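Missing here: one protein chain of the complex. Every other protein chain is in place.
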Amino acid sequence: MSDRVKIFLLLLPAMTIIVVLFFGGLGIGLMRSFNYMPVIGLTEPDLSAYVSVFTDREFYLSFLLTFHIAFTSTVISSILAIGAALLLRRSFVGRGIVNFLFQLNLTVPHLVGAIGMLYLFSQSGSFARLAHEFGMIQRPSDFPALVFDPYAIGIILQYVWKEIPFIGVIVLANMQSIGEDYESVARSLGASKWQTFRFVLLPLIFPGVLSASVMVFAFTFGAYEIPAILGANFPAALPVLAYRKYTDVDLAARPEAMAMAIIIALLSAVMIYFYVRYSRRRIRG
Amino acid sequence: MQETRRMRSFRILTGAVLITWLVLPLIPLAIWSFAKGWFYPDLLPRNWSLRAWEYALSDTAGVIDSLWLTIWISLAATALSILVGVPAGRALGMYKFRGKEIVELMILAPTIVPGIAVVLGIHSVFISMGLNNSVTGVILVHLIPTLPYMVLVMAGIFANYDPAYEAQARSLGASPLKTFWYVTLPAIRPGIIVGGLFAFLVSWSQYILTLLIGGGRVETLPLLLFNFATAGRNDITGAIGMIYILPGIVILLLTAKHLSGRSGAVGGFGQI
Partner (left out) sequence: MTHVSIKDLTKVYPGATDPSLDRLSLEIPSGELTALLGPSGCGKTTTMKMIAGLLEPTSGDVAFDGRSVLNDKPENRGVVMVFQNYLLFPYMSVADNVGFGLKMRKIPAAEIKRRVGDMLDLVKLPDLGNRKPSALSGGQQQRVALARALIVQPNVLLLDEPLSNLDAHLRFEMRDLIRSLQQDMGITTIFVTHDQEEAVVLADRVALILDGKMKQYDTPDMFYKRPVDEATARFFGGHNFIQGVSDGRMFDSALGRLVLPDGATTGPGKLTFRPENVRIWHNETSGQNTLSATINDIIYLGTQTRLKLLVGETPIEAVVNPNEIERFTTGDSLPIHLPKSTLWVIA
């Protein structure tokens, strides 16, 4: 058997599944967003779904909110994850248990984190009770709205909670494979601790940080259950809005839902471009 | 490098704050599961009870059924991902070929594109195929996040794998099947196990894919958890939440040392 045939056969089952399910799903979504579905008699593609999406104020509010959630969460998580990795990279007493606790929430689904955040930050949650204990508030409504709030603070807190270890573990592995010698060189060439971080360590870990952040951005832009639990009703995050449109009793809203799905997919495509650009070597193993 | 005492205390303090923050959201969940009413402004419940746990573990509540269903779906999705992902990982990890970059991109895309972007289209097709509202449909749609992940992990494993061992086995008289069984499999087994465990967790944590394709009929644990949480049954939510995170913690204990390394396995956590 020639190598080409072998490679083809090895890839065939996996690629079939991915092409049919993933790209098929995308393709069907794309067709339906253009109201094009010959099987059910829709043979004249049009832009009506996009027109109604782009003329709807709620869509813009929703898009901005979702972008704000994804961007803010990603930036804060990345910065804190770098800090956490700096803290954890050295050996110290009890490192094993600290590492375990650091990685603990990697395996805890976002949904659980979202519920935990709800119990911590709602107006009758643990922090409100603590505030009451210290005499800072009287009634629950005195506590600032951190969940179901217009700035999506609860959602961002949840993502920051969840993504610090995710980015942190990647950055930590990155730092370990780089080692400390580059920094030693910089120190001995006269760089201060800050200069060493700024001009040596940061550029070295940057590709790793960026590819991890890109994954986080795409995820936080497209996740449904977290804003569904912690978000305000209006404006809702884009995935929540898309789901609502899709399950609307009015079937005419479905192409709009598909159009929103395509918009999320397009944004992800931009993310994939950045990911591939900055982690070309990493994908190849 | 030398470290002053002030810096050391700063390091310990920030480390403590960080770890506390990372564990914090799980604490009210755990407390709620043992609380019998826990009203504002009590810092801790006045009365403790095992009621929520009794309910969750009873035969009638459906939590146990949902647990088995979730395990079955995740196991099936994992097994299929391994079966299909290992050969594809071998092709990507060991060979160079024309169009490889395209294939890599096609496999990478589902790990980054959110489920909501593809599941709406799939749903309308599954309806016509009768796969909607079915466990089979849910298992299939779970392959979208799990399979690419498994392929990428295995590609990493095979990239560091030396096929000369296989040639050596063949030259010593082993058949292709025996070579796979006695040479290839033992070499890639750790990768399959770690990748498989994380693929299991990826499937285990799916919400929107299950919700849409299962149409609410295939009620996995996260769906149940979501429903109880939005219904305000905090005590039962706490108990289900604890049950739901258990496999992840066990898997983390089993694989902790693989995470500290440079393995591509970590990437899967982006989707959990």
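For reference, chains read A and B in written order, and residue numbers begin at 1 within each chain.
To be clear about the criterion, a contact is a pair of C-beta atoms (placed from the backbone, for glycine too) under 8 Å apart; a residue touches a chain by one contact, two chains touch by 3 or more.
Because the structure is a prediction, the values reported are computed rather than measured.
The missing chain, though absent from the display, is touched by one residue of A:F23, A:F148 or A:Y182; that residue is A:Y182.
Check A:L61, A:A191, A:L210 or A:A253 against the missing chain and you find that the one touching it is A:A191. Only one of A:V75, A:L130 or A:L204 touches the absent chain when the whole complex is considered: A:L204.
Residue-level contact of chain A with the missing chain is found at 91, 181-182, 184-192, 195, 199-200, 203-204.
FYI, only the chains that are shown with their structure count from here on.
Interface residues of chain A facing chain B in the complex, by the touch rule stated above, are 3-4, 6-7, 9-11, 13-15, 17-19, 21-32, 39, 80, 83-84, 87-88, 98-113, 115-120, 124-126, 128-130, 132-133, 140, 158, 161, 164-166, 169-170, 172-173, 176-177, 187, 212, 214-216, 218-219, 221-225, 228-229, 239, 242-243, 246, 254, 257-258, 261-262, 264-265, 268-269, 271-272, 275-276, 282-285. Across the complex, chain A is touched by residues 1, 11, 14-15, 18-19, 21-29, 32, 40-43, 83-85, 87-88, 90-93, 95, 97, 103-125, 128, 140-141, 143-144, 147-148, 151-152, 155-160, 201, 204-205, 207-208, 211-212, 222, 225-226, 229-230, 234, 237, 241, 244-245, 247-249, 251-253, 256, 259-262, 264, 266-267, 269-272 of chain B.
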